[in-house]
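Encoded as structure tokens, here's the structure I'll be asking about.
Shown here: the complex without one of its protein chains, the others still in place.
Labels for the chains are A, B, C, D and E, by order of writing; each one numbers its residues from 1.
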Amino acid sequence: MGIKRGIVIGRYQPFHLGHLALIKMVLERVDEVIIGLGSAQASHTPSDPFTAGERLLMIHKSLEESGVPPGRYYIIPIPDVNNHSIWVAHVVSLSPPFEVVYAGNPLTRRLFQEAGYKVETLPLVKREEYSGTEIRRRMVEDEEWENLVPRAVARTIHEVDGVTRLRQLHQTDVTR
Amino acid sequence: MGIKRGIVIGRYQPFHLGHLALIKMVLERVDEVIIGLGSAQASHTPSDPFTAGERLLMIHKSLEESGVPPGRYYIIPIPDVNNHSIWVAHVVSLSPPFEVVYAGNPLTRRLFQEAGYKVETLPLVKREEYSGTEIRRRMVEDEEWENLVPRAVARTIHEVDGVTRLRQLHQTDVTR
Amino acid sequence: MGIKRGIVIGRYQPFHLGHLALIKMVLERVDEVIIGLGSAQASHTPSDPFTAGERLLMIHKSLEESGVPPGRYYIIPIPDVNNHSIWVAHVVSLSPPFEVVYAGNPLTRRLFQEAGYKVETLPLVKREEYSGTEIRRRMVEDEEWENLVPRAVARTIHEVDGVTRLRQLHQTDVTR
Amino acid sequence: MGIKRGIVIGRYQPFHLGHLALIKMVLERVDEVIIGLGSAQASHTPSDPFTAGERLLMIHKSLEESGVPPGRYYIIPIPDVNNHSIWVAHVVSLSPPFEVVYAGNPLTRRLFQEAGYKVETLPLVKREEYSGTEIRRRMVEDEEWENLVPRAVARTIHEVDGVTRLRQLHQTDVTR
Amino acid sequence: MGIKRGIVIGRYQPFHLGHLALIKMVLERVDEVIIGLGSAQASHTPSDPFTAGERLLMIHKSLEESGVPPGRYYIIPIPDVNNHSIWVAHVVSLSPPFEVVYAGNPLTRRLFQEAGYKVETLPLVKREEYSGTEIRRRMVEDEEWENLVPRAVARTIHEVDGVTRLRQLHQTDVTR
Partner (left out) sequence: MGIKRGIVIGRYQPFHLGHLALIKMVLERVDEVIIGLGSAQASHTPSDPFTAGERLLMIHKSLEESGVPPGRYYIIPIPDVNNHSIWVAHVVSLSPPFEVVYAGNPLTRRLFQEAGYKVETLPLVKREEYSGTEIRRRMVEDEEWENLVPRAVARTIHEVDGVTRLRQLHQTDVTR
């Protein structure tokens, strides 16, 4: 096809500066990057607070504000399937063709390797801070988190009142 | 429509005196109450031992024996969906129209609030005892539990041999 | 259990006077009738225009206005399953226990018979007119249909603007 | 692996002498044959009257009575998936590894070809008679059909009262 | 939010010049357009031959070659759900927020109207020719079709050998 594409799959709950750095690194290696939005069906839980639509908007606006050329990436929501053996075929059916998979998650790596794909792992920046788990913890505990995400992400989260949502999901049930 | 309806959603594993008191309180505030039977597909697990049919029967007979007028309530089984963002639409499609949601569960509250519903929380009676978790624990450990549920519930549980079922589900696997 | 129950399963699109007559006949034979609302997940199609919630409301209000004692029936939404062999178990799990199945549909009859249930067929009243297909046809073609349904059904359909909905679903796509 | 395997996928509604001849032809070409039982979830419809369990029993007993060595075949129920692009991965996950696909169905051929499999089509024997559609038609219209299937199939169909089931599924609904 | 968005939902089997013209018209009315890729799970059938990934690539490259600014659109795959009443919530959860729905399909129009959305219908260009049904017919019957689609679409279809695929899906089964 001439065009070399790589895929990066994450849950992006939320999209943070580590994700942004990773995508920029990938764009130094391939012509186009496919950003797979994993667990697309999940939202409104303590570990997956944002909808696929909210996450897609965060990523689109972050890449725009950081000058990534919009013709060079695709954002693809990927709902979970209940069967790991068919997951690669599921991703392939939803995505433009790709040659390389950039992944650190052991399951993702294994599944693509068994399907014959080239899988690479790129070095991560500031792993302890640039982490969805850490960012959600800070939101709940009212610590500083906005410095860990692109400005467009912070803006989107405020627009959907995301911090309140996340805190409410952490509350104890008062009616059980 | 002229008729004001409120909805109360629970798993009712099993239906207890706290639930009954709550429904009576709701009926002082609205014309008709919709009793949403959550996780309708679940049964035969330690935390969800009873089928939707068994729970529906418990509730129907309890309301009958406590004199709640049968024309003033609806019992609606609501199977789980694997996507929180569509859950409110799912409930709405299964139910007569309603104006108010009575809920204490943070996720339920959040989802209905984001969908624009009025959500209220009513005070609970004897929360430590009137609790599904507590009642199931007592059943397993052979303590007194029948005083925490309407008589019709105890009768239904005995008819389906529910205590034996629950204890058996707690046994250790002898063949793994 | 002492209480004898029978089940009647239909799609009730919409509930009509033939259904009402059938339920009254069943109540002469059993203590309590279970009204299974089939294809509960379906709505907004030419043959299944109404949601489960709308149909449940139609039936509840029709039985109320025709004086059927509310303690003697249960209305149970039953979503389709994609596997006929498990359908009876699915119905059983959603419903209070029953002894007799009143059904004319050959598949329903067959499945319950193979599962060991007693299946009976009752005579129908005015089959050509008291028919969901006929009533929906009249709605679309602007003929008289309200005389074929209980008044509460006509009222509910008007409240949800059901005739407009049905006609719109019959329109040709103008953008394909 | 040393062992060469081929797969043959059908619905086997019911398994007939054409299927048996095909499997014997395949066993002249490979060491082991995988018999994929398609639409495994389907049963009790006019075109799919038999359950997966019934079909599996028919095939097992037919191969036994015709002397096919039982160590040389696998019978694998394959439920449908609602997405053709993942179907090959679904089959692969349920089956021992195979090299060749014997198929005449255009969709099956296409999907395996796109996934890089070798697909072959074998000549069929008496296509007009050895046909599931024709056999089911004869059952319904009370014509001779037993000469078109292995004896074990006829026996199994009689044991489950399959002809009565099929005819009943063809009846007109008397309660709509 | 300041940004006004509209959504256009289609199956794009394949994306054609009528779709392109429609999207350009929408972009004269809103700031950003969301292109909902309906029936995303479908592929490899006579009426839905292309995968979501292939369709997404067609649209992305067509908009690029026709100069539509890439920052002004989102392409969102939308798998079908088996329940029309929850479909709008499903679309909303997958998409950035939008205010207007551009749709001609009666079901789409009805569902969004009942959910309170503003729905508009834009005039179509050359409806008889710019039609997925017509284009697929021409592919099968070896007539001229490339003049009805953007060049990038024709190129993508050739890359995946789409015409051969479609013709093969139309063949008669030779093994039934």
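Just so we're on the same page, a contact is a pair of C-beta atoms (placed from the backbone, for glycine too) under 8 Å apart; a residue touches a chain by one contact, two chains touch by 3 or more.
The model shown is predicted, which means the values in this text are computed figures rather than measured ones.
Contacts of the undisplayed chain with visible chains (whole complex): A, B, C, D. The residue touching the chain not shown here, chosen from D:Q13, D:T51, D:N83 or D:N105, is D:T51. Summary of contacts with the chain left out: across C:I3, C:V68 or C:V92, the touching residue is C:V92.
Seen across the whole complex, the unshown chain contacts chain D at 1, 40, 43, 51-54, 56-57, 60, 64, 69-71, 74-77, 79, 92-97, 159. Contacts to the hidden chain, counted on chain C, fall at residues 81, 83, 85-86, 88-90, 92-93. Annotation for chain A: contacts to the undisplayed chain at residues 10, 22, 82-85, 103-107, 109-111, 114, 121, 124, 127, 131-133.
Quick note on the criterion: only the chains that are shown with their structure count from here on.
Both chain C and chain E are touched by B, D. The minimal number of chain-to-chain contact steps leading from chain B to chain D is 2.
Should one ask which of A-E and A-B has more C-beta pairs in contact, the pair is A-E.
Relative orientation of chain B with respect to chain C corresponds to a rotation of 180°, obtained by superposing CA atoms and rounded to a multiple of 5.
Centroids built from CA atoms put chain B at 37 Å from chain A. A straight line joining the Cα centres of chain B and chain E is 43 Å long. Counting only residues that touch two or more partner chains, chain A has 43, 51, 92-93.
Taken chain by chain, the contacts fit none of the simple shapes, being neither an open path, a ring, a star, nor a full set of pairwise contacts.
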